[in-house]
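One protein chain is absent from this view; the other protein chains keep their places.
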Amino acid sequence: MKHTLTFLATLLAVLAFLPAAHAAEDKLVLTGSSTVAPLALEIGKRFEAANPGVRVDVQTGGSSRGVADAMNGLADIGLVSRSLKPVEAKTLVAHTIALDGVALIVHAGNPVRQLDDAQIKAIYTGRIRDWRGAGGPDRPITVVSKAEGRSTLELFLHYTGLKNSQVRAQAVIGDNQQGIKTVAGNPGAIGYVSIGAAEYAVEHGIPIRLLPMAGVAATTDAVQRGRFPLTRPLNLVTHGAPSPLAARFIAFAQSPAVRDLIEAQYFVPPPR
Amino acid sequence: MHSVPGDRLFGLALWGAALSVAAVFAWLFVDLARLGLGALSWDFITTAPENAGRDGGIASILVSTLLILGVAVGVAAPVGLGAAVWLNTYTRAGGGTGRRIRLALDGLAGMPSIVFGLFGNAFFSVYLGLGFSILSGGLTLAAMILPVFIRTVEAGLGAVDDGWRRGAAALGLTQSAALAHVILPAAAPAIGAGLMLGIGRAAAETAALIFTSGYVDRMPESLSDSGRALAVHIYDLSMNVAGGDTHAAASALVLVALVACANLLAVALSRRLLTRRLAL
Partner (left out) sequence: MNRSADALLAPLTAAMAGAAALLLAGMLGFLLAESWPALAHGGWLRFVGLAWYPLEGHFGLAAMCIATLAVAALAILLAAPLGLACALFARFQAPPALAAGFRGLLALMAGVPSVVYGFWGLTVLVPLVARWQPPGASLFTAGLVLALMILPTVALLAHAALAAVPRSLLDGAAALGLTQRATLLKVAVPAARRGIAGGVLLGLARALGETMAVLMVAGNVVQLPASVFDPVRVLTANIALEMAYATGTHRAGLFVSGLLLALLVLGLAWFAARLEPRHA
């Protein structure tokens, strides 16, 4: 018991003093989208190296958190993997640092090479339930869709003109890699994921294939040229005008100095 | 014990169950090793992560993980031990207060970890002002493992033969002396098991830490820094980073080894600290 007591006392003392050793002057806090977070982390490291004494802390948690934290001041910069909604754009300013396309993927063993928009809609609403109905083999279709609120889902619904309650999915997923793993493990599956991540998977022998959308091949190149129909911006958002340090960071994140980092995360630098 | 055909069959069934469980785990472990062993090296453990974790190592993440675990176990073990002793010594199995607290603990044990994460974020990070920090994460995990630890230790204390207590009382030991020298040592295996479960669960936690200790993969300088835990790193690499699978698997191997070491330490410690007193 004596040990326990001493221990508790020490612990309380430590607890009491720790929070005081907080808050560096030159600290930026970025929170939000899990899609943008790895990129923001790498840009932050390079920014720290170029500006000694500055610290950039990146926290993940989703686009809605990026919006909320930027709005109430918890974060200096919010990370948002979509365009701002009109309501949000009243108070927040978006600074696009990269683009990302969303493409349909199927298993590599699936002979179907392309689907027109009507077929995509029919598959996602459950009117076509077998690949025979789309010019493929006799195999049931496993429709993979994303969870409600995800920006890729919103983009996909907007493109197809569907409501989420019309989608008849056999699997609902969260992040991109889960979608790729789900489709790679099921010869009858169809899903939609970030183009960069899918290109990487194909290059590394993971058995999936990207399908063209509206006749445009799904490549990062097509996204950069602005030709691909399903494209979303990756944004840094600030509440009104950014602070001087945040403004410097945003300018840095939009400069050619981080181009290689954007490409290393399989995103597309925005056209200049 | 007699040996009869029924016994032989029963023994075989037990062997079969144990072997099949071991086999499934071996399957999982071999898959993990095949994917991750190639990336595992001394450098992997001692260098910082680069390129979102695809390159480099996990040094900073390992340090953060150990600190988070240290805070969690350091807080949960003494508080849990105290609570278990109280439940065992001062409440009866059927009594009102004790029953309500036990019920609360069982409810707490089943709370999804993501709810602990959101609670920890609201309470430790925002309300207490600890921010995204190893301390917030550790305290959140302490809260998470506490109920399981208390219930395990309490079960162990309850199983201590009443003869020990009567013996201690007959020798004129005070209640606290009997506890420290006789009853806790007798319950050492349960305390060890409770610690093991707690460490395992804390080390494996992802959802609760994303919202409390955070995502920053820099080397932590103090407990008030944000630090990414191994489990969070593994989740991010396997679900969010294209081409992160190899390092995810390698990190998982390190985590499993870490948990194994922590478990050995916990068992050895609970045995050493407690059995020494039994000899007094």
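We call the chains A and B, going by the order they appear; numbering starts again at 1 in every chain.
Please note the rule applied: contacts are C-beta pairs under 8 Å (C-beta built on N, C-alpha and C of every residue); 3 or more make two chains touch, one makes a residue touch a chain.
Keep in mind that this is a model prediction, so the values were computed, not measured.
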item: Per the touch definition above, residue among B:A39, B:V73, B:L135 or B:V148 touching the missing chain; value: B:V148
item: Residue among A:S34, A:N110, A:T160 or A:S194 touching the omitted chain; value: A:S34
item: Residue touching the undisplayed chain, where the options are A:A122, A:A169 or A:V216; value: A:A169
item: Touch list for chain A against the chain that is not drawn; value: 1-2, 33-34, 61-65, 67-68, 140, 142, 147-151, 163-165, 169-174, 178, 181-182, 185-186, 188-189
item: Interface with the undisplayed chain - residues on chain B; value: 1-4, 6-7, 10-11, 13-15, 17-18, 20-22, 24-25, 27-28, 31-32, 79-80, 82-83, 85-87, 89-90, 93-94, 99-116, 118-119, 122-123, 143, 146-148, 150-152, 155-156, 158-161, 174-177, 179-180, 189-190, 193, 196-197, 199-201, 203-207, 230-231, 234-235, 238, 248, 252, 255-256, 259-260, 262-263
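Rule of thumb we're sticking to: only the chains that are shown with their structure count from here on.
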item: Distance from the mean Cα position of chain B to that of chain A, given in whole angstrom; value: 32
item: Touch list for chain A against partner chain B, complex; value: 1, 4, 7-8, 11, 14-15, 18-19, 21-22, 34-35, 37-39, 41-42, 57-61, 174-178, 180, 196-197, 200-201, 204, 264-266
item: Chain A-touching residues of chain B, taken from the complex the two chains share; value: 51-53, 74-75, 78-79, 81-82, 128-132, 135, 176, 179-180, 210-211, 214-217, 222-224, 226, 236, 238-244
